[in-house]
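All protein chains of the complex are present and in place, except for one that has been dropped.
Chain IDs A, B and C follow the sequence of writing; residue 1 opens each chain.
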Amino acid sequence: MKSWGVLMSDNLPLMVSVNRIVQETESVKTIFFNKNIKAKPGQFVMVWIPGVDEIPMALSAPDAITVQEIGDATRALGNINPGDLIGIRGPFGNGFSPNGHILAVAGGVGVAPLLPLAKQFQGITFLLGARSVSDLLYTSILSNCTDLLIATDDGSAGFHGYVAGLLRDMDLSLYDSVCVCGPELMMKSVLDVLDTKGISQRGQFSLHRYMKCGVGLCGSCCMDPDGLCVCRDGPVFQGDILLKSELGKYHRDSSGRRC
Amino acid sequence: MKSWGVLMSDNLPLMVSVNRIVQETESVKTIFFNKNIKAKPGQFVMVWIPGVDEIPMALSAPDAITVQEIGDATRALGNINPGDLIGIRGPFGNGFSPNGHILAVAGGVGVAPLLPLAKQFQGITFLLGARSVSDLLYTSILSNCTDLLIATDDGSAGFHGYVAGLLRDMDLSLYDSVCVCGPELMMKSVLDVLDTKGISQRGQFSLHRYMKCGVGLCGSCCMDPDGLCVCRDGPVFQGDILLKSELGKYHRDSSGRRC
Amino acid sequence: MMIRLQSGPVEVGGVTLRNHLILAAGVLGTCGSSLARMLREGAGAVVSKSIGPEPRSGHSGPCLVVLEDGVLNAMGLPNPSREFMGELEPLKDEPVIVSIFGGNPDEFGEVASWFADSAAAFELNVSCPHASGYGAQIGTNPELVKACTSAVARFHKPVWVKLTPNVTDITVIGAAAEDGGADAIVAVNTVKAMRISTEVRRPVLGNRFGGLSGRAIFPIAVRCVYELYESCNIPVIGCGGISSAENVIEMMMAGASAVEIGSALRGNPGLFREISTDLYREDGISSDEIVGCAHE
Partner (left out) sequence: MMIRLQSGPVEVGGVTLRNHLILAAGVLGTCGSSLARMLREGAGAVVSKSIGPEPRSGHSGPCLVVLEDGVLNAMGLPNPSREFMGELEPLKDEPVIVSIFGGNPDEFGEVASWFADSAAAFELNVSCPHASGYGAQIGTNPELVKACTSAVARFHKPVWVKLTPNVTDITVIGAAAEDGGADAIVAVNTVKAMRISTEVRRPVLGNRFGGLSGRAIFPIAVRCVYELYESCNIPVIGCGGISSAENVIEMMMAGASAVEIGSALRGNPGLFREISTDLYREDGISSDEIVGCAHE
């Protein structure tokens, strides 16, 4: 009952103070804060920007999130200053469960949940994709700890084309787990490649869905046709489960309408 | 959270079923029930007679209470039948903390909390007092496990007079702990004897006060002048603490008035 | 000593339930697929997210925090409105109760009209404590409750009215629902509440105020059901803090003919099956023997 500790009593958001902000690309920043959140790679937290909103974010390190500015909440995070407080609920979700030889496939800011994986496991092959060389994230860290392959849509670095294209020509039989995070259509393409090669069940995809509660109650992140909650049953799903799902077809907005 | 066990969830009264009723004297019965309550000798429970009331009672065994009929609730207990359910909250209070050579002093139904003590510790000297031979409780059990001395007010058995009288002529220096329970005036006389002999701090008195909550909240069992709660700080108090107390002078009724 | 109920379907408030355990409104109830999942997981019936006259995104976050002994939420009634009809298509003939809300009787009637064919029953949310102009702002006014109930009763589907505990006398609102033609009362929605983050000196919920659910409110819900059982002539469905078969029995003794379960599903989507395993036996007693028995 005595709880003047790091965590507030109950599970009210843990308030952390921003230490350092690193501008990674034009639209992506890494925000470091003053407390470590113990989590498995691929688990996520709900990040509260007081007065603005609360949004799901992967942990790119125990004390960091990697934010791409796309709307109100992410822009507010982009304008945050050292010393500002943000709230953290979580970690939530299942995270990745890789085994054996690991191939990681990241598109854009989807590299965030895969970065802790790359640091934790040795000898990962890492495919990093982005629109252009200036959008590539964490290349120096990743080239240190993984066998890094790069793909850019415009060919400004590495393979010229989508990461899925790079994948198509690889010998995937070498890998026991394929851990993937990126834009939904990129993930769908990767899933299709795995499916073509008959190994969709080796794929572990970290999905993005609109989320409100993060704990499997509100239903805003549920997916057709099985009613799985991305926040609690996911965010990481095995490829074969996603084959028959809504992935790549539609998702639901904040009101629950398909879009 | 799953709690289809012996105890109900939370601390709602544990319902026990009456197994056996033993008429001990004209006005005293032992009621045995079908569950064991783990308690220290001298701890008490709140006994709920559904539809009637809830009253404090010592445990005279892990599965028994010893009831003297004096009012509504105790009379309802006197009319109880095998198979009837009663509720138990507790155990509550501190219980006796005897050490070394133990002298137990019981008056009337005050023997109830001392019976488990007599069974648990070897070589106790036990002074058992009652009005008359027919009011003596548990003499055969006690003569088996203790060095039993008897006193009756009318001289129909043992020493003729009050237990305190018996005590006055004993060599109390032999005893490290004197555990006492009985009518308030009897306990006061025992305390006076101990005080005269300069060993009031060796006395452990189990007090009776009107009680409602049993857990130290409602305040109905508080004693002057220190505001000690009989239910939580007691029911057992050291003699020296009681010397300057209301013991033997007054107590409070159910409305809190002194009487 | 433990009471076990007979397994099998039961009819409550005009709906044939597969068992007494119903998914509460707003919990995993925005998609047809998650409702179907809860039925697969053993729910006797499911109530949808509350659907209103216009799509709503809900309040800004945080929308929900989990406390040690309950859940505090202010979702703000996010819902797809009319488009929810599509979600129900794969659920034809399943026991799906559609929860609806509106700002006045006409809006209630309009929303109900969309689901008059697909709903097994309507549940009127006149009780959400944190959406201005809706929910409890209607449910604290007996005349409005009566009028909204009547507006939906004309679709000749069973109408359940879900009440808020945040009123001086819940029996007055229950009577209004009954007068309006309700087939059952659901009691209760969440209890109006708030927590504050002391570090940032502001309420933790985006909407500041929210509703408390889960274990903390069970004794409040039992009390409300007990009061309504004495004052109403229609069945009462108990809701609030139920997480075990024992809680179900206790609610029934207070007067509930069936129960709804929400917060306890957190982290345990298999809860309906677990409770059923504890609660039902082929040779169990009929729930009629215990519903309201604590009133004798």
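In the analysis below, a contact is a pair of C-beta atoms (placed from the backbone, for glycine too) under 8 Å apart; a residue touches a chain by one contact, two chains touch by 3 or more.
Keep in mind it's a predicted model, so treat the numbers as computed, not measured.
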item: Residue touching the undisplayed chain, where the options are C:35, C:159 or C:212; value: C:212
item: Chain not shown: contacting residue from C:135, C:203, C:235 or C:269; value: C:203
item: Interface residues of chain B (partner: the chain not displayed); value: 8-13, 15, 46, 48, 50-55, 85, 87, 89, 212-220, 222-229, 232, 252-258
item: Touching residues (missing chain, whole complex) on chain C; value: 1, 3, 67-70, 72, 140, 166-168, 191-196, 198-199, 201-203, 208-209, 212, 215-217, 219-220, 222-223, 226, 246, 249-250, 253-254, 290, 293-294, 296
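One rule holds for everything that comes next: only the chains that are shown with their structure count from here on.
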item: Other chains in touch with both chain B and chain C; value: none
item: Chain located farthest away, centre of chain C as origin (C-alpha); value: B
item: Averaged-CA centre spacing for the pair chain C and chain B, given as whole angstrom; value: 50
item: Distance between chain centroids, defined by C-alpha means - chain A, chain C (Å); value: 35
item: Distance from the mean Cα position of chain B to that of chain A, given in whole angstrom; value: 66
item: Set of chain B residues in contact with two or more other chains; value: none
item: Interface hub residues of chain C, defined as touching at least two other chains; value: none
